[in-house]
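Below is one structure, written out as structure tokens, with a few remarks after it.
Missing here is one protein chain; the remaining ones are kept as they sit in the complex.
Per-chain residue numbering starts at 1, and chain names A, B and C are given in the order in which the chains are listed.
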Amino acid sequence: MAFWLEIVVSFFLVAGAAFALIGSWGLVKLDDFYMRLHGPTKATTLGLGGILLASALYFNFNPDVAGVSIHEVLITIFLFITAPVSAHMMAKTALQKHFDYVGGQQDPLNHPRNVHTIQEHDLSGMDESQIPDGDEEE
Amino acid sequence: MTMLLIVLLPFLAIGPVWFAARFSRNASFYVAATTTGLGLGLLASLVPEVMAGNVFVDSWPWIERIGLNIAFRMDGLAMLFCILILGIGLMVVIYAKFYLTEDDPIGPFYAMLMTFMGAMLGVVTSENLLLLAMFWELTSISSFLLIGYWRHLPAARQGARLALMITGSGGLFLLAGVLLLQEITGSLELSVVLASGPQILDHDLYWAALICVLMGAFTKSAQFPFHFWLPNAMTAPTPVSAYLHSATMVKAGVFLLARLHPAMSGSPEWFFLVTGAGLTTLAFAAYVALFKHDLKGLLAYSTISHLGIITACLGMSTKWATIAAVFHIMNHAAFKASLFMSAGIVDHECGTRDARLLSGLRHSMPITFGLATLGALAMGGAPFFNGFLSKEMFFKEAYTLSQAHPYWPDAEYWAWIFPVVATVGGLFSVAYSVRFIHDVFFGPEAHDLPKHPHDPPFGMWLPVAILVAVCVVVGVVPMYTAESFLYATASPVTGYDMPEALHLHWWHGLVPELYMTLVAIAAGIGVYTQWKKIAAIGDKLPTIVGKDFFESFIEMLIEGARALDRLVDNQSLQRYMAYTISFATLAGFMAYIEEGWQSGTGVQTPASLVSLVPVILLIAGAFMTDFFQRKRLVSLIFMSVVGLIVSLMFIYFSAPDLGLTQISVEVVTVLLLLLALFVLPQWNPVESGWLRRSRDILVAASAGIGVGALAWGVMTRQQQTIADYYLAESLPKGGGTNVVNVILVDFRGFDTMGEVSVLALASVGIIVMLTGKKPLYPNQVMPFPEERFPLMLTSVTRVLVPTALLVAFYIFMRGHNLPGGGFIAGLVAVVALAMQFVASGLDWTKGRFKLDLVRLSAIGVLLAVGTGLAAFVWGRPFLTSGMLHLHPPGIGEVHIASAMAFDTGVFLVVVGSLVLIIRRLSRYQQTMEVQDKAGGNE
Amino acid sequence: MISFELLVSVTIAVLVAMGVYLVLRARTFPVVLGLSLISYAVNLFLFSMGRLEVGSPPILQDGVEVYTDPLPQALVLTAIVIGFGMTAFSIILAVKAYVELGSDHVDGEEP
Partner (left out) sequence: MLEWANIIAIVMMTLSLLMNMWRMAAGPRTLDRVVALDTMYINAIALIILFEIYLDSVLYFEAALLIAMMGFVGTVALSKYFLRGDIIE
């Protein structure tokens, strides 16, 4: 295995892992849900991308390992399509559930820009305590 | 061979008899009668030889390991019983044809009768004692069915149950006795057992064997104190009573005594137990019989009493007493069967058999009157009847006992009890015989009977007439009719130790037994004239009704079982589970304590610090699952962490297939549990106190420690593996390099087939559970009138689902050689489809995915089975796989093994069943939502 | 010394203990979760009967001599799927019981 390739692969490995670690660190450290969502969805995804890149380089340009591996490409595509969608879903949920966020801003759904959304849907008669999310105590 | 045929014939006739009844009652009757007649004919071919003193033994090995042979023995005793069973059987078959009404199904009746006849023939001709015990139980079962023939009558059902329980448990005693005899003599063959009499008597186990055998005999022959089932069995149709309860089945007990008489008699135990039981029964039952108003009840107790005579004779066990017993067996069968049939005729024609209602029937039923009177005279022991002869012999033996006996050389004053009890029994016997005739046929003519009485059709009284004729002929001229026959039949019972000649006569001069008879007759008639006064005294005496005693005993057993049940099971699953798990854990620890637990000495794989982290995560995940168990959703999330880590562990420990399966199953499980959770409550209330919780923690911890210790103990020991075979043969025989998959679809394909069938069955069960009308139940309302299907999600899945299905296909295709295969591919496809459901809803998907899922899994199962069956075409065993190697250009080598088809079957079953389950559950919720809304609008 | 054998044994022990505790709860849902945990433990236990090997999966390759025992893997694979069938059946039983009886207590009625 060429030395330069080893350097490149090692770099991507460590860098990718570092990004992933930072993502998780963000998940632990940040103050509210909306902030915390950033860590995993951005940093960790990017970190995984780095590791996948390293793996692709390692397996495809390494004479010691026979064959061509396109799995990394597949995984990367898969991940890069799905990660935003799942992040979107979670953010949507958080908005819907009126999660507080740090910094004194009001509930995002009460923001003037969003008021019409509320009017469109008749929320009266809905008992929100019945929303299933496992947070509330009985 | 003839003997086998005689026994088998009735069994062979069961089907035809039943079947013929579908055409006409007559057809069924003719088949039954012909069979019985044929049996008699076959028997007749053996009679001359047996009369000459020959013994036939035929044997075919069956289960030699336990000494069970199909072996038959035909000697005098067996012949006597065969004649009784088949002869009286024929009478009963004819009689029943007329007795049963159009409403009574005749096919089952004759079928059961044939079963009983065959079983009875088996009992009396068995050479092998184990075979005898088997037939013995079969008689109990078939008599249970026959007694309960009128199943709409509660009394019939109770009587049948009682009879089965008493005689059936007696049969178990008999089985034990038989096995003890085998222990003593080393053989189950009668010829051996009969020849080793002294050895049996000297053996330490003689007592136990004797008790067991006597229990069997006494229960069957209704000897005191097991007599009470017989009167209760009188709810049976009269042909059954006549056949089972007078002539044959109850005789099985005395048959057994007679059969084993040469081997087991001759000890004081035998003498006192058997004679004591016989005499007690004789006097007691005769006394009770006098006060029975039901004619059949009277006859039933009379039967018990006469069986007592036979038992007592066998107990005395002298040469002449034994001969008397055999003689009385045949005499009693003749007169009692005829009397039962007469009682049946009276019942049939008058609509009642209550002696208090019946009166003066001699005018309207002259033929019946004549026949019944003759039969009753025989029963009462009047001179010139067969009953007289055998009873004389019995009296004589009883008198002899009072004079001297090996067990008491000098005449003892208490020994007078034998002739006195015998006479008293005879006295009551006379009394109830007189009552039977006088109450029913004499006196003023009764006018308030349910039916207008008249003589029955010819076919009904003919059997009675034949039997009565036998009684009279034997009674008048015994020396020409019965002497040689009795000699031949009694020989095996006495152990071939017979007097020179029998010289049966009804006049022996002025001997003690004649006085005893005269006293009995005179006093009997006297008692009858005063019977109402005596009955008044009798009513004041405390009575023990055996049936009630028995019922309360059974009640006590049931109550005890209930109490025990309440003790361990208070309808609480929690408690039940706690007990079960604790017990299992305790049992495991017992093994540790007994054998000592120690870790093995095998090589251990050192672990790095890094590998500690997943374990910590897993433990944390599992712990949190418990910690948050009251918040169900959170608990579920933690459980899926556990699943993730477990699949990582599988991957790490060289099991990629397992990792793939685990992670896919994990997600499908989460989907399913989420679907379910939507219906179920979101939280668990606080229910357990600290005591309950500490107990549960204790139970859980000890179970965990036990299992963990076991795992540790196993893993640290050297392994004996059979894996090398699979690893070596996977490629040459299974045509694949992924050994796990080859094992699944090839080596252990049969197991896999079973497992996919189970999966398919589970899905069918789930469909059944979720089908039908759903009850309305308050449920979480839809919280947000948000867009139902987020646009981004929907758009992305348009791309992802086909990709995922492609991945599934890819994993499936390579499964035979690389990690993958039908199970995993199926799960991936399920997840892909579930994703589609989540993103676009059921209706959208259903419009584009038209597959009958039930059919899909059915096709899968059939495909798996069909692949297995295809091997038969090439003459190979089930599920042998074939292979085809193709080299299409550009792709490389492609193996097409027949295992591929099998794997396709697995794939289809997994997809069909799982998608079905998911779809059905979400449909279920939708239905409930609709109902909720409808309910809210009203 | 920490060995894999020890770690896996501890894992199995913890899973069983947690599973049993959940099985002893009074509501159907935790019982189903507990059963799942126990079936993880059982699968791991059966799997570990083939002993623990790292990096030698039973996929035949040229030049590779050491393979782990494939037989427990095959057994556990079907066990996982069947275990899923059982979980599915029991959770749907729980749903049905709740809908029919109006209570998800394991005894079918509120205490």
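Keep this in mind: a contact is a pair of C-beta atoms (placed from the backbone, for glycine too) under 8 Å apart; a residue touches a chain by one contact, two chains touch by 3 or more.
Just so it is clear, the model here is predicted, and its values are computed rather than measured.
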Chains on display which the left-out chain touches in the complete complex: A, B, C
Just name the one of B:398, B:804 or B:856 that touches the chain not displayed here. B:804
Looking beyond the chains shown, say which of B:638, B:712, B:747 or B:902 touches the absent one. B:638
Tell me where the left-out chain touches subunit A, residue by residue. 1, 6-7, 9-11, 13-14, 16-18, 20-21, 23-25, 27-28, 33, 36-37, 39-40, 44-45, 47-48, 51-52, 54-55, 58-59, 64-65, 67, 69, 71-72, 74-75, 78-79, 82-83, 85-86, 89-90, 92-94, 96-97, 99, 131-135
By the contact definition given up top, give the residues of subunit C that touch the hidden chain. 55, 57, 59
Positions on subunit B contacted by the hidden chain, ascending: 610, 613-614, 616-617, 620-621, 624, 631, 633-634, 637-638, 640-641, 644, 647-648, 651-652, 656, 659-660, 663-664, 666-667, 670-671, 674-675, 677-678, 780, 782-784, 786, 788-790, 793, 800, 804, 807, 811, 818-820, 824, 828, 831, 834-835, 837-839, 841-842, 918-919, 922, 925-926, 929
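Everything that follows uses one rule, which is that only the chains that are shown with their structure count from here on.
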Name the graph shape formed by the protein chains and their touching pairs; answer line, ring, star, complete or other. line
Length of the line joining the C-alpha centres of subunit B and subunit C, rounded to whole Å: 38
Would you pick out the residues of subunit C that each touch at least 2 other chains? none
Can you tell me which positions in subunit C touch subunit B when the two form their complex? 1-30, 32-33, 36-37, 40-41, 43-45, 47-61, 67-71, 73-74, 76-78, 80-89, 91-96, 98-100, 102, 104, 106-107, 111
Can you tell me which positions in subunit A touch subunit B when the two form their complex? 74, 78, 81-82, 84-85, 88-89, 92, 96, 121-123, 126-128, 130-135, 137-138
Contacts from subunit B onto subunit A in the complex sit at residues 631-634, 677-678, 682-683, 685, 780-781, 783-786, 790, 792-793, 796, 799-800, 803, 807
